[in-house]
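What you see is the complex with one protein chain gone and the rest in place.
A, B and C label the chains in the order they appear, each numbered from 1.
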Amino acid sequence: MSFARICRKERFGERFVCFELEERDIASQARPGQFVMVRPGFRVFDPLLPRPFAVLSANDDRFSLLFEVVGKGTELLSYLEVGDVVEVLGPLGRGFSLDARFGILLAGGRGLVPLVFLAREFEKRGILFSFFLGVRKRKDLALLRLLEDLPRVLWSCEEAVSGGFCGTVLDLVGKCLERALWQGAKIYACGPEGMLRELATVFPGKEEDIEVALEARMGCGFGVCLGCAIPRRGGGYWHVCSDGPVFRLSEVVL
Amino acid sequence: MSFARICRKERFGERFVCFELEERDIASQARPGQFVMVRPGFRVFDPLLPRPFAVLSANDDRFSLLFEVVGKGTELLSYLEVGDVVEVLGPLGRGFSLDARFGILLAGGRGLVPLVFLAREFEKRGILFSFFLGVRKRKDLALLRLLEDLPRVLWSCEEAVSGGFCGTVLDLVGKCLERALWQGAKIYACGPEGMLRELATVFPGKEEDIEVALEARMGCGFGVCLGCAIPRRGGGYWHVCSDGPVFRLSEVVL
Amino acid sequence: MNLSVTLGRMTLKNPVVLASGTCGYGREIAPYLDLNTLGAITVKGLSLFPWEGNPPPRLFEVRAGLLNSIGLENKGVERFLQEDLPFLEALDTRVFVNIWGKTVEEYVAVARKLDAIERIDALELNVSCPNVEKGGASFLLDPEALRELVGRVREATGKFLIVKLGPKLQDWEVTVRILEEEGAEALSVTNSFPAMVVDVERMDFVFAMKSAGLSGPAIKPLALKMVYDLVGMTELPIIGMGGIMTAEDALEFLLVGARAVGVGTANLVAPSSAVDILEGIKAYLLRKDMENIEDLIGRVR
Partner (left out) sequence: MNLSVTLGRMTLKNPVVLASGTCGYGREIAPYLDLNTLGAITVKGLSLFPWEGNPPPRLFEVRAGLLNSIGLENKGVERFLQEDLPFLEALDTRVFVNIWGKTVEEYVAVARKLDAIERIDALELNVSCPNVEKGGASFLLDPEALRELVGRVREATGKFLIVKLGPKLQDWEVTVRILEEEGAEALSVTNSFPAMVVDVERMDFVFAMKSAGLSGPAIKPLALKMVYDLVGMTELPIIGMGGIMTAEDALEFLLVGARAVGVGTANLVAPSSAVDILEGIKAYLLRKDMENIEDLIGRVR
């Protein structure tokens, strides 16, 4: 675990906070889809465990995270300000494969985090992609700021927004992505479990070419506690932190 | 318990933080020597209990606290900023008597807090007094800012300070207060236990006229847990929160 | 919405009870919450004679928990009746009195005195205080002593009789059978847990008695398991407690089968906790569209 200073803090809408953190090792090693474990620097034991967050971006000696305030850990983190220090461990886990010819990136809510990193990497490598983002509430559209300079971004919102598509990201995809378009593509998705479960129906026969970044309740984040088990296709369990968090859809039971 | 917004935050030296808090009931009722219980507004249970702090000043709808960062509770409190909210309960306990003709106020370190409040009250009532403050470290002399506009303030420091008295507050008192001066006075003291214990020696025969504001590990602060017991002169226990925190020196065994 | 619960022949207007030792004799906490909104208040453990309790320090905060070594300080049953009963008389809620003694005779004598007082609704026998050598946990380690104690107190009073258990139970099944046979009418589960802390700088125990009782959030998952297990072992109604800080905590105990919940350490953290917990339970019932709190009790087994 190392200490990282918060050097930028930005809020997106009501529930999302973005930190830019100074930590050279993580910044230089992180790859899209990997995550870090983070604890607020208070010396207290409630909350106890560090929390896992996907890496949003990384360059030189800084990397960024973006998190949704959902419980006490993220609430406490959201109180921290520029100059405060957090404990971080990472980069951890197995990231996305980067060998696509064409990518379709599907993000539900905070699921956009690892996909934004992936999109930047695709840009660097000249890999073409489309980015689909679905959010629940109008206010969450603040997240679009993260995608401003990306080409081919489409979004949807479950609350009605004038001039916007109303529905989930998969509704949106269903409306505007024809089979011909996705058949040659590799699909990368991150979002709520319900959304990921539906992918198999929306993209029949593509399970081998869909990579999903999963969440699980974690203890350690590096493979010792065996707490982050999820069912493996064919029996037994994967461990999200060490076998994932990115899996082919064909490998897991959601 | 009510919620109070921090409307001013000031640091004194390295280890002391002063909050001005908005809470009309406490502000209008608090008397010198009384205290409040405070919790940081984070919804976590480590630290668990609220912490007791003497009232530094109170007027209209605001009151102030000054605390030393000594452990995890005060550390967490020190992270709070203007606009943040804390939970407070009070005012609690029995304050100083205000019937002196002449007062000698003896403060060791953070023990100055209730005595500053008392001094202001004496000023209002036209009661004459001398204020003695002793601090351990040079940097703690920042606390003198709180006493700037008071008359007759004397101070000492255990670290050598050019132009200052080197020693404890009781050394200082011994040097410059003759028996004739203190014999007609009422003495008010607050500070480390060792200092309070020594009072009986420094002011022989005065135990009835010395009021000390004591600290004890507290649970509730309002008399239900019986956790804040201290030995009572003559056997049994007092409860600091409800019988005190101000006691006559003759009532307690230190 | 019907919040009332029955514990055998006892009815409470709602399941939220103030736990003994954390609400004084009632008067002390009264300025901070409306006692009449609660199901019951359990006053500090009383003995036949006033009792000084343990020397300080008596409290030590640990992570998400509180160690206490109060040592059952109390003013004795006589002074209680003089000084505090009048206040309690005026209340519109159930009054439980927690009692203890250094011998069976003392328990019996206290029970007799209280039996005569109409306003008192129930006696809660503390047989599980981790902080005094006699009059406490030793009864839980000796089934026959427990049998005698409960039997003799039962003879001495017609009041509703609650027995307060702690985790030091020797053999649970045996204990529970004895309590049933000897006429206990409800169980309070649980008292604080025997625990210890050492001051490493001074190289000594923090507490004069070496060990102390752990209460608060730290013990909640343990207390919940105890209550769950005991609900499965007996028909006696159980007042579940141990680390209840929020309405969600209280609901967990009710869902596994506790028929009432005790709020202890939370009162020290914020004296209005019990009322907040009750309000939270109401909000939950509304949200879940449940009319009757009974529909909740024991639903998760």
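Following the convention adopted for this analysis, a contact is a pair of C-beta atoms (placed from the backbone, for glycine too) under 8 Å apart; a residue touches a chain by one contact, two chains touch by 3 or more.
The structure presented is a predicted model; accordingly, all values stated were derived computationally and were not measured.
Peer 1: One chain isn't displayed here. Which of the visible ones does it touch?
Peer 2: A, B, C
Peer 1: Can you list, in ascending order, the chain B residues touching the missing chain?
Peer 2: Residues of chain B in contact with the hidden chain: 44-46.
Peer 1: Just checking the interface: what residues of chain C touch the absent partner chain?
Peer 2: 62-65, 67, 170-171, 193-198, 200, 203-205, 210-212, 214, 217-222, 224-225, 228, 243, 248, 251-252, 255-256, 284, 299-300
Peer 1: In the complete complex, the non-displayed chain touches which residues of chain A?
Peer 2: Answer for chain A: residues 1, 39, 45-50, 87, 89, 216-220, 222-231, 235-237, 242 touch the chain left out.
Definition applied: only the chains that are shown with their structure count from here on.
Peer 1: Going by C-alpha centres, which chain would you call the most central?
Peer 2: Of all chains shown, the one whose C-alpha centre lies nearest the global C-alpha mean is C.
Peer 1: Which chain pair has the highest count of C-beta pairs that touch?
Peer 2: Ranked by C-beta contact count, first place goes to B-C.
Peer 1: What is the chain whose Cα centre is as far as it gets from that of chain C?
Peer 2: When every chain centre is compared against chain C, the largest gap points to A.
Peer 1: I'd like to verify one number: the distance from the centre of chain B to the centre of chain C, where each centre is the average of its C-alpha atoms, in whole angstrom.
Peer 2: About 36 Å, centre to centre.
Peer 1: What whole-Å value do you get for the distance between chain A and chain B if each is reduced to the mean of its CA atoms?
Peer 2: Chain A and chain B have C-alpha centres separated by 51 Å.
Peer 1: Two-or-more-chain contact residues of chain B, please, as numbers and ranges.
Peer 2: 45-47, in rising order.
Peer 1: When you check chain C against every other chain, which residues touch at least two of them?
Peer 2: 63-64, 217, in rising order.
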